[in-house]
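Supplied in structure tokens, the structure appears directly below.
All protein chains but one are shown at their positions in the complex.
As written, the chains take the letters A, B and C, and residue 1 is the first residue of each chain.
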Amino acid sequence: MKMKKLAALAIAASVTAAPVMAELVIPDLSYRTGPYAAGGTPFSDGYQDYFNLLNARDGGIGGEPVRILECETGYSTERGVECYESTKGEGALIYQPLSTGIAYQLIPKTTADQIPLHTMGYGRTSAADGEVFNWVFNYPANYWDAASVMVNYLLDENGGSLDGKTLALVYHNSAYGKEPIRTLETLSEMHGFNLTQLAVDHPGQEQKSQWLQIRRERPDYVLMWGWGVMNQVAIQEAANIGFPMENFIGNWWAGAEHDVTPAGAAANGYKSLNMNRIDDLPVFAEISSLVHDAGNAAGDGSNIGKVLYTRGMYAAMLAAEAIAKAQEIHGVAQVTPAMVRDGMEALEITDARMEELGMAQIGPAFSVSCQDHGGTGFGIVQEWDAASGTWTALTDYIAPDDSVTGPLVTEDAAAFAAENNITPGCL
Amino acid sequence: MNAMADSYVTEDGRTIGGVLMDLREITLRFGGVEAIKNISFDIREGEIRAIIGPNGAGKSSMLNVISGFYKPQEGEVYFRGALRPAMKPYQVARQGIARTFQNIALFEGMTVLDNIMTGRLNYMKAGIIKQAIWKGAAEREEIENRAHVERVIDFLDIQAIRKTPVGRLPYGLKKRVELARALAADPKLLLLDEPMAGMNVEEKEDMSRFILDVNDEFGTTIALIEHDMGVVMDLSDRVVVMDYGRKIGDGTPDEVRGNQEVIDAYLGVAHD
Amino acid sequence: MSTDFLYLVEVLINGLMAGVMYSLVALGFVLIFKASGIFNYAQGVMALFAALTLAGIMEGQVPFAHIINAILGTNIHHFGWHVPAVLAILMTIVVMVGFAWGVQRFVFRHLVGQEPIILFMATIGLAYFLEGVGDLMWGSDIKTLALGLPQGGSRWLEDMTVGWGGDDFYGFYIDKLDMVATIVAILLVASLIAFSQYTKHGRAMRAVADDHQAALSVGISLNFIWILVWSLAGFVALVAGIMWGAKSGVQFSLSMIALKALPVLMLGGFTSIPGAIVGGLIIGMGEKLFEYTVGSLVGGATENWFAYVLALLFLVFRPQGLFGERIIERV
Partner (left out) sequence: MFYREAGDFKTSYAEDNQTFPIKFDRYRYWLVLAVAYLVIPFMINDYWANAIFVPFLIYAIAAIGLNILTGYCGQVSLGTGGFMAVGAYACYKLMTAFPDVNIVFHILVSGGVTAMVGAAFGLPSLRIKGFYLAVATLAAQFFLVWLFNKVGWFYNYSASGQISAPERFVGPFAVTGPNAAPWAQYMICLVFVTVCAVVARNLTRGTLGRKLMAIRDMDIAAEIIGVNPLRTKLTAFAISSFFIGISGALFFAVYLGAVEVGEAFGIQKSFLVLFMVIIGGLGSIFGSFAGAAFLVLLPVALKFVGSDLMGWPTDLVSHLQLVIIGALIMFFLIKEPHGLAQLWRVTKEKLRLWPFPH
């Protein structure tokens, strides 16, 4: 990466609230340091590279160049707030913080400042209720969808019945890790399986107790909600106790290359969810030639095509499409955050459009509405092949059970609305 | 509690009153070692009482028993006529017993003034809320006690170092500040553990003068430990002599000087 | 034997094994504290740095590649060679000795005689510094240590013991890595003790630990001894980094293993090498047992705090720790 002299005197920029509207400003609240750097780096690379591709190939979006403001959060909420405050004055159009903690911070703040917030597959699940969370979007899927997709996949594997089976949930003992519990409890009543919960305290380097318990109780399946070092250790420990890897399924934040590589060959057969497909997409070639070869790569260029890189790029694509939609709705190229929100709410991602963008089938086709900010909730199950070092998709997009997640979303959103005096409604 | 029950007047005109503290059959053990063996003696109001003896005789242990830092296994302590129940050292201090230490125990991080003010702690009653508000009760109390402390400062002639952190003072001055801290408490009984250790002749003379003046002007009862026999004999009204944890002599300086056992102990005659 | 009892035994054994892993980290603390009275907060980061350096050297990574590329606009990352493990370990030890020299030369030589809390604070500064340098030198991605350490439960032991219990007993589980760690810990402690008993420098080290002034007066160079001690702590950090890194890959979180060593130190005493081992065993066993018996009743994930509570309870009855030097209060 080259030193890019951003000529703007940032003290002036961060003090004055009047943005110079010459371009589309996209902040990237990344984390390339700290305990979660291994996950943050490829996501941010993908996010930025895609916008750089748009700049290089199309001259931006709708003719307006994109300016990326990267701000390092180190996964800390306080630095996240600092980043938000220092970038929002520059006319930031959309935030994508990639941290549940920062997302919770920004939900009220972005709502008050009227800037859309996109928490893609993380953050507050009930933000799917667009009438309560007007400015927050979490399409294409959320944690409760993920839990339901996992169970649906297992139902399918077991001929439609999980009756009498035991599922163990190994989760990061935090707000993030506790997300799927309620959904899984509801599902366990519905399908008659037993649910064992095993909490792992932050950071999760010592999981001997949890895995000894799994070894004793021999659950049929182990589901995992992990992030950071917890993932690598859990996969290693599962291999150590000889737990069959094909029965061990992580969520989509526990299914990247760096999660499995430290365990080496022992990780072979580990499964995880994904909200996006990880094929060798044509768009990567374009990024390689137009962005990386031009010396504009966001990182060292080594992450292209990886799971989280692809997801970051997917997030950027969804943002770019929403901006384009906003330009179309309002008929101006230089959109405001409020217009981008309208674009997001009217977003429609079709298979044809994804094909056209060189990323066919990267996600499910979905559309957003005022009521539903959550997308379809579809997910695929992928499997790790240690020999070739690749993830392969085992399934097509699997649908969650909306009859289960829907009421939970409505209930939680209503509670939030009551606590914060929000009258649900469309803008 | 013995023959000299009534008050009398000394040659230099000071009045020695009745018994202030009475120690009866004190025995103190550390594990198997008996540091103090069945010792009894008393301290009378207004007198200067010295405890002497060779190294390791148990003098400091005795002082620690009086100030409540050590709890004797046997024996009773009577203070102002009443049996003293088992007490923590800070409770003893609140009864009006103040002391100095053999190895100076000042609060090195605080100024001289603050160190001496700690001597007034037991007189300052403002609660936390009042202290937090400061204006009013707490400030008034602070100023009253400050005035008292200033008198002690004047008395010991240490005005110039009031605001100096104690850590920066030379040894002799530290000893004086420690005395000031103990004096500030207006003690009924003042315990001095080797007040002149490590001092040159001139400093010793100064210190002796202060001790006599304290006794004379404030009428403070003083019990002291000292090695320098000359100083002890000049200063004290009565002397207890200890050796190997036992009491081997007790009486006026002249009486003690004539005691054969004391002479033996000091000349190093072998024990049986 | 009943299955429940066998599982209890298994939990206890695994607790002991986990305890050995904690002890490996605690040893480094003890070495430095004993010789210089410095409570070295940076020990965890040293483990991270040592493991990063080892992984980086083995992979043939270019140190500071990122910053070099940023300044010169180049695009270099690897030398293109792989260094054999033994050679890489030796090179890492050299780096850690150099680090020890630097720490002594630039920091602690100027802080001789300061209060313990100031020294502690300086090691915090050191921790920040070293963490930043580690990231700059080797990057912040997760690295795999290919040292070929065995991992996974011992099948042999499982087969041996599977018949002891009922149908729901699957034999004892012991991680092979833990067994290696135990052997390494024994060797490490034995060689540390041998070093301090039978070599000139070792005896000098003990003399310094006993009394700085006395050691100085017989002509021992404190400066040299402290460099030696920091080097030894660096070596212990490397061992701990390898062992922990084998499980999780070498990554930032490795620096947090220091938090697992603190209750061990409390319990074993800051100045005792045997204490670090025994303390580790007690903590490991205690926390696993608590998680096994009580943890599931209160929602689990109790280990982190219970280790501290256990050490705390212990300290209330023995304030200087298990093997710590007795605190004598005098006036």
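We take it that contacts are C-beta pairs under 8 Å (C-beta built on N, C-alpha and C of every residue); 3 or more make two chains touch, one makes a residue touch a chain.
These figures come from a predicted structure and were not determined experimentally.
For the chain that is not shown, the touched chains among those present are A, B, C, taking the whole complex. The residue from B:Ala126, B:Ala197 or B:Met233 that touches the chain not shown here is B:Ala126.
Within the whole complex, the absent chain has one touching residue among A:Ser289, A:Thr392 or A:Asn420, and that is A:Asn420. For subunit A, the residues in touch with the chain missing from this view are 1, 3-6, 8-11, 13-15, 17, 30, 32-33, 37, 41, 70-72, 74, 76-79, 81-82, 85-86, 88-89, 100-101, 104-105, 107-109, 111-113, 124-126, 173-175, 178-179, 182, 201-202, 408, 412, 415, 419-421.
Touching residues on subunit B toward the chain that is not drawn are 67-69, 88-90, 92-94, 98-99, 101, 105-110, 114, 117-119, 121-122, 124, 126, 128, 131-134, 138-139, 141-143, 146-147, 150, 181-182, 185.
Although one chain is not drawn, its touching partners on subunit C can still be listed: residues 39, 66-67, 70, 106-107, 110-111, 114-118, 120-122, 124-133, 135-136, 140, 259, 262-263, 265-266, 270, 298-299, 301-302, 304-305, 308-309, 311-312, 315-316, 319-321, 327, 329-331.
By our rule, only the chains that are shown with their structure count from here on.
Measuring from the average of all protein CA coordinates, the nearest chain centre is that of C.
Using the average of C-alpha coordinates as each chain's centre, A ends up farthest from subunit B.
Counting C-beta pairs in contact, the chain pair with the largest number is A-C. Subunit A and subunit B have Cα centroids lying 75 Å from one another. Inter-chain centre distance (subunit A to subunit C, centres taken as mean C-alpha positions): 35 Å. Computed from the mean C-alpha positions, the centre of subunit B lies at a distance of 51 Å from the centre of subunit C. Shown for subunit A are the residues in touch with two or more other chains, of which there are none. For subunit C, the set of residues that touch two or more other chains is empty.
Subunit A meets subunit C in the complex at residues 1-3, 32-35, 37-38, 41, 173, 197-201, 203, 205-206, 208-210, 212-213, 215-216, 218, 228-229, 232-233, 236-237, 239-242, 258, 261-262, 264, 266, 295, 300, 302. Here subunit C touches subunit A in the complex through residues 7, 10-11, 14, 17-18, 66, 69-71, 73, 75, 77, 135, 140-142, 144, 151-153, 168, 170, 173, 175, 177, 244, 247-249, 251-254, 256-257, 260, 288, 291-292, 295-296, 299-301, 303-304, going by the rule given at the top.
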